[in-house]
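Below: one structure, written as structure tokens.
The other protein chains are all here in position, but one chain of the complex has been omitted.
Per-chain residue numbering starts at 1, and chain names A and B are given in the order in which the chains are listed.
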Amino acid sequence: MLQFILRRVFYMIPTLFVISLVSFAIIQLPPGDYLTSLVASMAATGETVDRAALAALEQRYGLGQPVYVQYWKWISGILLHGDFGQSFEWNQPVSTLLWGRLALTFMISLFTLFFTWIVAFPIGIFSAVRQYSWGDYVATIIGYVGLAIPNFLIALILMYVAFKFFNQSVGGLFSPEYQDAAWDWAKLWDLFKHLWIPVVIIGTAGTAGLIRIMRANLLDELHKPYVVTARAKGLSEERLLLKYPVRVALNPFVSTVGWTLPALVSGEAIVSIVLSLPTTGPLLLRALMSQDMYLAGSFIMLLSTLTVIGTLLSDVLLAWLDPRIRLTQ
Amino acid sequence: MTTEVQPVSRENKQTGRPIEPVQPEHALQDSESRVYVASQYTLMWRKFRKHRLAMFGGIVTIAIYLVVIFAEFLAPFPSSAFSSQYTYAPPQPLHLFDETPDGMRFAPYVNGYKVEIDPVALRRTFVVDPEEKIPVSFFTRGTPYKMWWLFKSDIHLVGPIEYDADPDRIKIPVYLLGADRLGRDVLSRMIYGTRISMTIGLVGVALSFLLGITLGGISGYYGGGLDNIIQRAIEFLRSIPTIPLWMGLAAALPSSWSPLQVFFGITIILSLIGWTGLARVVRGRFLALRTEDFVMSARLDGNSEFRTIMVHMVPSFFSHIIASLTLSIPGMILAETSLSFLGLGLRSPVVSWGVLLQEAQNIRSVATAPWLLVPGLAVVVAVLALNFLGDGLRDAADPYGR
Partner (left out) sequence: MAGETLLELKNLKTQFFTDDGVVRAVDGVSFEMKRGETLCVVGESGCGKSVTARSILQIVDYPGRVVEGQILFHRQRQEEGKSEVNEIIDLAALDPRSRAIRDVRGKDISMIFQEPMTSLSPIHTIGDQIIEAIRLHLPVSKEEAEARAVELLRRVGIPRPGDRLNAYTFQLSGGMRQRAMIAMSLSCNPSLLIADEPTTALDVTTQAQILDLMRELKDEFGMSIMLITHDLGVVAEMADDVVVMYLGTVAEKGDVDSIFHDPKHPYTQALLRSIPKLGLRAQGIRLDSIRGMVPDPYNRPGGCPYHTRCDDFMPGLCDKITPPPIEMGEERLVRCLLYGDQKAMADQTQQTVKVR
């Protein structure tokens, strides 16, 4: 098992390297470099440009030097000093802007993951066991519709309904009085009161997809010979169902974390923009719009990295659940 | 059993019925022989037709693509025609019959607007004025256009009888689905948006298809090191959240690009990430087929590798590919819609569903003009229809399955 985990971690390294390359490319893609933008923005606000500071920055980022030198300076800054560069729009180091929002993003994504599981698992089982029943049709239709509505549209409609009929705003994660307050239990409770709205919105598509997967997996398993064997032993249908086919169908279900997690993080980004949540989405959009590329690039890199780590965790969980993976590799 | 060919009149001694000489002698039951001799495509079509949702999805999909083709004819106004007079005008219901001196007659009309000033918000609001009638007509003359850049015409499916040929203005208000912030007709814009959104789906899928079948094919057919590299690439692309990446790449498109360049830029970005699913399907099929006897015998017969792949392998999983293609169009549409909605995708004056929904981005405009969300309905209908169709195709692609 330990060997398995080590190997997976080892496999992850090239992926992370490529992620850093892509993020760096995104930073580099817009015409002009960071300094030019900085000078332009300082000139626009009427600040005087400090030549010495400029030279220091040029040295710091290796500007004007070959691309690989710039990449090395950038990535080593991150790895060795946790220095993600400077956001010129906010005039702050990227790292101070990053972590709080990233934490909220992943909290929402994880909650959504649990939400989708809790909802999809029983419905999927029901749908498969009572195939072609009323409940199955309803679940299937909800599933299709859930997949077809873009996240942001659900968010918009929900906002409209809340505004029009309840005269309430559903945006944000905190009530105004807690907005800038320090963390305490009251603030945490306030957060949870707001959290369910984005969780449900982001979870819709994922839940729909998972119901379909659980249903299909279980339908495959329900007619396997080992189920007949278990039935021939004299097990009751309920015990049999939970012990054998559901348990076997759980494995591909767990392995879907590998792609639901990226989808959830994606969904979170766009929904939080609509609902103006204080997470990565709005800040990333703003950074991209104003070409604040160190901030944008860092966000993309960290979102991807954390997703890859999440996928790794789900792989480990899967190996723990499934002896075929654990023992044959 | 003898197999000599005899005249048609030869009878089966067991059933006494005349049989075709080519039929095996143990005269299959009728229905049975229909199953045995039906071609693969006949079987697929039969299985597909049983799938009612898929049939429905197929019909809706065809209807949507008809809208794509005949957008100029179907839209009452050009997509950019505006009117400073009727900003955020609500939808006018279309009445088909009118009270005339001779009784109820077919005389379509819409009601005009009355302007009221909201005393609190100090805003103009429109209410439909039941007194005023604006006569409209079907197959009527309107703004001239050039169909498919080829034929000049000015016939529109529906429009006001009195019209103004100025392509930039709407003088006579006929807003069947309401007007937006600039007094543009939401219905017309949605129809033109259909063209762009559905095309981007097709073009994007075509590009993904090229990438997917090439890389997936190489991966599955040759295996080994190349396969490994391509698989790692696929895993990589699937393990990162797409929307932030799309956002980053889309934001990097130069702002100096023309709308057409942006269109292709966005399509390429979408398909760069979207090809992985197809590549997986293709690779899986190749792996399964590589060891099949008919592929081996094709190779031993001296077929070139290219010929083996194109003539012997691809046709046997072509139907699966078609199904996967259909199922990946919705993803493209949703992705384009999301990006454009965020303002990172297509830009005005190009009109797509996402660009239209951008108008509805803040709660204030949605609250004043909820009809701005109607293009969202188009997205949902299109995605649903394509999903139904794709699922039906996928089931039918395996006609021998259960």
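Quick note on the criterion: contacts are C-beta pairs under 8 Å (C-beta built on N, C-alpha and C of every residue); 3 or more make two chains touch, one makes a residue touch a chain.
Everything numeric in this text was worked out from a predicted model, so none of it was measured.
Trainee: With the missing chain put back, one of A:164, A:193 or A:231 would touch it. Which one?
Mentor: A:231
Trainee: Mind listing the chain A residues that contact the chain we can't see here?
Mentor: Residues 223-226, 228-237, 243-244, 247-248, 251, 321-324, 327-328 of chain A touch the chain absent from view.
The rule is short, and it goes like this: only the chains that are shown with their structure count from here on.
Trainee: Can you list the chain A residues touching chain B in their complex?
Mentor: Counting only chain A, the residues touching chain B are 14-15, 18-19, 22-23, 26, 29-31, 144-145, 147-153, 156-157, 159-160, 163-164, 169, 171, 258-259, 262-263, 265-267, 269-270, 273-274, 280, 284-285, 288-289, 291, 296-297, 299-300, 303-304, 307-308, 311.
Trainee: How about chain B: which of its residues touch chain A in the complex?
Mentor: So the residues of chain B touching chain A come out as 232, 235-236, 238-245, 247-249, 251-252, 254, 330, 334, 337-338, 341-344, 357, 360-361, 363, 366-367, 370, 373, 376, 379-380, 383-384, 387-388.
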